[in-house]
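With one protein chain removed, the remaining protein chains of the complex are shown where they sit.
Lettered A, B and C in written order, each chain numbered from 1.
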Amino acid sequence: MKFAIQINQSPYTHQSPDTAYQFTLAALKSGHEIYRIFFYHDGVLNGSGFTTPPQDERNVVARWSELAEEYGIDLVICIAAAQRRGIMDADEAERHGHAASNLAAGFRLSGLGQLIEAGIEADRLLVFGG
Amino acid sequence: MPPQKKKFLFVNRKAPYGTIHAHEALEAILTGAAFEQRISILFLDDGVFPLLKEQNSGDIGLKDFSPTYNALSLYGVENIYVDEESLIERGIASDELSIKVELKTTKEVCLIMEQQDVIFNF
Amino acid sequence: MSIVVKGITLETDKDGYLTNINDWNEGVTYTLANEESIILRPEHWEVIHLLRDFYQEYKITPTVRVLTKMIGGELGEEKGNTKYLYELFPKGFAKHACKLAGLPKPTGCH
Partner (left out) sequence: MLHIINKSPTNSPALKQCLKRAQQGSSILLMEDAAYALISKTEASSQIKQHMNRVSFYVLEPDIKARGIGEKIISGIQRIGYNDFVKLACSQHPVQSWF
């Protein structure tokens, strides 16, 4: 089965990105496909590459990047929500005149159309919010 | 044969201003409208508050996005449902809403949800 | 970045969009059009006013599709297509039409 996942909440403040991660891992290990994970609202902070948690805590952002690398999952950050919250890739940072970019590895910025398209292509959409 | 259109339901359950959820949900709906699927919107629980007329957010310094709901019909969104009980619970009469909607009973709301292919939550 | 309109300096972003959309007046459109080497004709103004009216009423920038539909409805069916829009605004909807109309830069979402 093909799953699409929408994550609406920020890591560390909320557990929902953790639950989404556990679900994703379980789905992949059971042989299902994760068509796309779309990060919206404060969920875009899951793609903040400057995230630096204490060493005795999970690294939510790095965990997503590793998952993307290992399974080739499409991690899409809503560009409009990201601009509001200061998540930018190198192109965007340059375009808006910021000194540095902070989009973590394995993520890409794109439009809301990617969420809708995932809804069309996948068999299921699960929303993790809070 | 073109692929079959899916039934999409966008469920709004959040009040405006206190959080950005209602505003960003609207952005997603307007995007969704361009994809030529069968789109419905449901305003449920606190999600009915963004539809109130006479909003004026100037003094709190936030953008008033309530006029944007009027554009839904131009974007081709046909089914706009409001849960009647949510209105009653919140002391709102249907003529206080800024757009034309279809009022639905709890029973009808349940059925609308069940009949969807995909539900988007914000 | 900034532009000077009738002796008044207005702030813009790096791509030339007004920083404060309330700064707009027709002079802004003339100045920006001049920078982009567009010679404004009544046809440009029809579209610019339609865009601005839409924004004033609904507080969003329409999609290209909604705009062309509106152009078709209000300015004549033969004009209601993207080809017509590109003839007037060669760099397209966001980079030319929205910028000249003094609207926010589209986020790339819709």
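Everything below uses one rule, namely that contacts are C-beta pairs under 8 Å (C-beta built on N, C-alpha and C of every residue); 3 or more make two chains touch, one makes a residue touch a chain.
This is a predicted model, so every value here is computed, not measured.
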item	value
Among the chains presented, those that the missing one touches	A, B
Of A:Tyr40, A:Trp64 or A:Phe128, the one touching the omitted chain in the full complex	A:Phe128
Chain not shown, touching residues in subunit B	9, 11, 13, 44-45, 106, 109-111, 113-114, 116-119, 121
Footprint left on subunit A by the chain that the document does not show	1, 3, 8, 15-16, 19, 22-23, 25-27, 29-30, 32, 123-130
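The definition used in the following text is that only the chains that are shown with their structure count from here on.
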item	value
Gap in Å, rounded to a whole number, between the CA centres of subunit C and subunit B	29
Whole-Å gap separating subunit A and subunit C, where each centre is the average of the chain's CA atoms	33
Residues of subunit A engaged with two or more neighbouring chains	80, 111-113
For subunit B, residues contacting two or more additional chains	27, 31, 34
Contacting residues of subunit C [partner subunit B, same complex]	57-60, 62-63, 65-66, 69-70, 109-110
Residue ranges of subunit A touching subunit C (in the complex, touch as defined)	78-80, 83, 95-97, 110-113
Residues of subunit B that touch subunit C when the two form their complex	27, 30-31, 34, 63-65, 67-68, 70-71, 74-75
